[in-house]
Structures are given as structure tokens and as C-alpha cells.
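Take a look at the structure below.
Of the protein chains in this complex, one is absent; all others appear in place.
Chain lettering (A, B and C) follows the sequence in which the chains are written, and residue indices restart at 1 in each chain.
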Amino acid sequence: MNKLTTVEEAVSIIKDGDTLMIGGFYTVGTPHDLAEEIIRQNKKDLTIINNDGGNPDSPLGRLIYSGNVKKVILSWCGYLNELPDMVKSGKIELELNPQGTLIERIRAGGFGLGGVLTKSGINTIIEEAGYGKRVHLNGEDWLYHPPLKADVTLIEAYKADNFGNLLFRGTQRNFNDIMCYAGNIVIASVKKPIKKKGELAPDTIMVQGPVVDYLVQQEV
Amino acid sequence: MNKLTTVEEAVSIIKDGDTLMIGGFYTVGTPHDLAEEIIRQNKKDLTIINNDGGNPDSPLGRLIYSGNVKKVILSWCGYLNELPDMVKSGKIELELNPQGTLIERIRAGGFGLGGVLTKSGINTIIEEAGYGKRVHLNGEDWLYHPPLKADVTLIEAYKADNFGNLLFRGTQRNFNDIMCYAGNIVIASVKKPIKKKGELAPDTIMVQGPVVDYLVQQEV
Amino acid sequence: MNVSEQLTVVKTLSKKEKIAKRVAQMFRDGSLVNLGVGLPTLIPSFIPKEVEIWAHAENGIVGVGPPALKGEEDYLYVDAGNRFCTIKPGGSFFGSATSFGLIRGGHVDFTVLGAMQVDEEGNLANWMVPGGKMAGMGGAMDLVVGAKKVIVASEHCTRDGSPKILKKCTFPLTGARVVDIIVTELAYIEVTPEGLLLKEISADTTIDEVISKTEAELIIADDISVMNV
Partner (left out) sequence: MNVSEQLTVVKTLSKKEKIAKRVAQMFRDGSLVNLGVGLPTLIPSFIPKEVEIWAHAENGIVGVGPPALKGEEDYLYVDAGNRFCTIKPGGSFFGSATSFGLIRGGHVDFTVLGAMQVDEEGNLANWMVPGGKMAGMGGAMDLVVGAKKVIVASEHCTRDGSPKILKKCTFPLTGARVVDIIVTELAYIEVTPEGLLLKEISADTTIDEVISKTEAELIIADDISVMNV
């Protein structure tokens, strides 16, 4: 079971029409190498789930601007100035979720739960726009949101071993750990030289090896 | 803000009638010193949430047998041979939850979610006994379970700093990290000498200091 | 510092600094606080020395420290406002699921946000102008339903002088019935079940001026006092 591969091979697994979860908050923790390669390989009709879409200069932002993305699910897109116009002209569909709802929908998808029950967005445009469905449970009103899953998850990690165990550093973790559970295929772009199985302390591991399918070593 | 206290003072915070979450799987990760002190201080009419209730020789098991516990919520009680008879004779109430449902109900309570939607226990006695409520959401049937909260959470940690940051080791973590979020007051019994703020690496912390109210140093 | 020096310092505070200074007085030692972008970032410098607060960042920090010094930026230490930051001793990093768990679960003691509009019911609109540029709500909708106390820290009126504190918000809401306290350069107002309770006014205004600059009905507190800023 060799999980180590190249950026080219890892990204070649993505099919046109796939739903991708791409990690990162602003550009921290985003696998820039993988996003750049998705542009290069000209993958089409993608749906992308990410917190904020990066910025127009980042590979993820350029991918969203490329015309090859049919839908984005984000919590914020303040750096992507052209996105609202692209939405208006029908070039792309934008779904905005409260950030806490977005991460929890991804967790529900990855952890086999039926969805999220939250107060976030209740009695707001989120509910009016039909993104959440009001349910009455345990004596209270909640907004229900269905789980999110992806065909492929692409994230950045700081350390890894060749079994796929992952560690993050600082604010690199953000959506990255949870997204690993919600992708049918998981690709991690690893910053530091990838270690051998057993070289990471078992209590410190943030994503368990069996969940990760492919590892790409960033240039070191 | 001094969170360090004694076993006696920490446990004195518990009131008769309180709902307690007590960490641990079998007896690993259970704060034995705190459970023993609850017996000694003769706290009454308690509701206890734990995975398995320990065993008849452990402080938690003896607390459950003591007559001072009116209800236990567990996933398994195979070591507590007298518990079924106590239930039959009305001395104690027992609610059994699938283990994955139990931990997720605690997480929902601690993280402000409206409850849990799971397939676990669907079409079984769990549903027939009314523990879960069947709901139809996103085209599928799920069992809904309401969140669980506690007046006081009592857990064991391996390392801590005096701000309340906690680390666990091996299988000590089990329910302990998540239970910290679901208790109004959180007491941690710490194995290793408690460190100063800043001495634990910020990426390795498993429960954040602000969540923990009291720290008790185990004998070292 | 003698009294006249102190007076000078106070006089040089901008509107925003006044608001920040008043909000800073609400925190207790050990408070976990989420500070929004803009005005709320001015608050930390006004926190009394004997009070240690813990700043929470949505992207996964408890204990956000001061901005990183030029040349000492760590590319993986970035706060929720996209600034290179540091972390305080005792701080911790974690993922978004835990971060919003802390928020939704009521573990964040205070969240301080700006407002486009706020109203008598405690409704808050701070993320979207109808027909305006769509930027998204980020974590604001979670913060306003989850934090123990929701503080709106905002100038009393819009740039063109019209009221921000309204009878009823007209912009899309961030949250319904969520605001606890409104702090402006003129007033400290509590949202109560009976309506907006004016508890303090700044030294350089009058109750009448505050009323005239507020569309919402104000209840004047019996013990109304002067804001200590």
C-alpha cells in the first residue's frame, strides 16, 4: 500500500463533474500545489466546498474564476470581488452557509450523521432562501441542514507519515482535519518531509492514516 | 484566576440532585479520586452519565451501587451485575444508549447543536422504547436524540497547565475531551504535575483552558 | 499622570476609541472573547492590566496574541481577520469544528461585532446590504446565536448621520433577537424584554441628543449615568 504519489497523478484522479472539498482558511492550509494542478489539468464542471475561496491571486481563487467551477459552497467570499457578478450572470452558483454550519455539515457527512441542527441563521435570509429547513425537536425550533460529502478532498498538512497519519500546525488545521473524513478519496499535500510509519507519536495524530488515500510531498 | 483546588473543595461544588458526566471507559480515564470523594461527601439523588459505570470495585461502580444515584445513562453495564436487579426493584433508573449515540449527544450538548440524527438503533428496541424519535429528513429516516448536558463534568487528564489546558494519553481520552464542553462546571483530576501556562505546546492541546474550571492534582 | 493630563488623554480619544474603551470595561479576568474585524480590534489596548482576557479566533485559536512583528511572521499563525498573529502562553490551536463548538456551545463569553443596523428587538444586521456586494456571513451568524453576551460596538449613526439603532432592521439579519448590549460613542444601551434601556450616556452629549439620533424607542434608566471613557 504505497500512498505517496505526485501532484500530477493525485489530481488526475479527479473527474469532470466532481464535488471537491478543498481545505484552508483564507489561504492558510489550502493545498496550493493541488489547486494549481487542477487548473493545469483543466478539470471541468466542478463543485467546490471551501470556507472562503481564497483570493484572486491564489490558485483556488483562480480556479473559481476559471469558468470550470459550476458551484461553490462557502461561508464568505469577500476577497473574490468578481464572484458576485459571475453569480448574477449565471456563470457560477454560490451557496453561502454560516461558517459553523458549513464545518458541521462536512462533519456530519464524514461521520455518518443525518445532518446538522443549529440555531445559526434561524429567522434570517438563510432560512428564507431555503438553505435550512425549520424543524421542531426537543421543544425548540432548529434549522436542519443536510450533510455534505465530496468525491475528492484536497488538503494541506504539516507533517505526515507514509501511512497517511496527519498533523497540522497553527491555524493550518481549520477545515482540513474534518474534510478528510467527508471525501471518498483524500489527497494531502504535506509540507515537511514525510516520515515513516511509527515516527509520529500516536497521541498527537490529528487525522488517522486509514482515512487518507494519497500523499504528495511539497518541495522541501 | 486560580483553578487549582483540592479534591474535597472541587467535589463540594456538586449539589444533591445534580446531573454529572463522569469520564472513562471501563476504568481508564475515570477520575477515581473525585468519584471516591462523591461517595464520602454523601451527595444524593444524582444522575450519572458515563460509558459503562466502571466495575463493582471501582469508586464509580460503588457510587452507582450506593443508593445515592437515581439514574444512570450508559451504553454498557456488563460489569455491574447487581444493576439490573436494582433497576427491577425501582432503586435506580437505567437508560442505555448506543455508544456512538451517547458520545454524540454529549457533543451536541456541549457544542450548542439541537441533537443527533443517526441510523444507530433504528428499527430496534431503542426506537421501540422511545429513546429515539424517528424523523424523515433529506429523504431518509433517522433516529433523533436530544442533546445531553451536565451540571458538573468530572474527568481525568494526563497533563494540564494551570490555565486548564488538558492532554490525554492512550485510551484515557475516550469520552473525557467531549464531556468537558457539556458540563456547566468542569473538574479535571490530573495525573502528572500541573505545568505553568505556556509550557504545553499549543498544537497538542486537546481541551482548551477556558472550558475547565477546576484542576485537582493527583498524588505524584 | 495628574488630572489635567488625564483629561487631555480622554479628549484625544476618537469615537471608535471611546467605544472600544467602554466595551473593554465589560470583560472579566479569564473571559473568552471573540472580537470582530474593524472597531473591535481596538479593544485589547483598553483592557485594564489586572484583567487577562483570552481572544478567540474562528479559524482555531484561543489566546490570540499581538500582531506578529515585521519580519517575524509565521505563515501558519494567522487570525480570523487574516493578520499574521502570535499566540499567548496558555493559548491553543484547534480545528473549525471545535472552534464553532466553542462558539455555539456558549463557551465564548463575549462577542463584539459592528452593526449596519440594530433594532428594538435586538435584531442585528451587519453582513449584507440589499443590492450591495455579497461577501457572506462568515462566522457571524454562529457567533450571535452562540456567545453568552452579544455586544454591538458601533458608531451611533451612519456616515451620513442617519440612525443605526432602528425600530426595525430593514437589511437582511445576521441574527434575530440576539443582541444584549449596544455601545456607541454616545450611549450604553441594554436590550431588555421591554425594549432598549439607555443606561449611560457619554459626558459630551445629552439624553435628548441620544434620543434624537436614535430611531428606536429608548427607555431611560432611573439610574442613568455618565459613560466612563
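As a convention for this text, a residue touches a chain if its C-beta (ideal position, glycine included) is under 8 Å from a C-beta of that chain, and two chains touch if they have at least 3 such contacts.
Fair warning: this is a prediction, and the values are worked out from it, not measured in the lab.
Although one chain is omitted from the display, it touches the following shown chains in the full assembly: A, B.
Contact with the undisplayed chain is limited, among B:101, B:162, B:189 or B:208, to B:101.
Only one of the listed residues, B:31, B:121 or B:183, touches the absent chain: B:121.
Counting the whole complex, the residues of chain B in touch with the unshown chain are 25-26, 28-29, 51-52, 74-78, 81, 83-84, 87, 94, 96, 98-101, 103-104, 107, 118-126, 158, 168-178, 206.
Mapped onto chain A, the footprint of the missing chain covers residues 1, 107, 109-113, 161, 163, 165, 181-182, 197-198, 202-203, 205, 208-211.
Note that only the chains that are shown with their structure count from here on.
One finds 35 Å separating the Cα centroids of chain B and chain C.
Within chain B, contacts with two or more other chains are made by residues 112-113, 203. Touching of two or more other chains is recorded for residues 87, 93-94, 100, 103-104, 145-146 of chain C.
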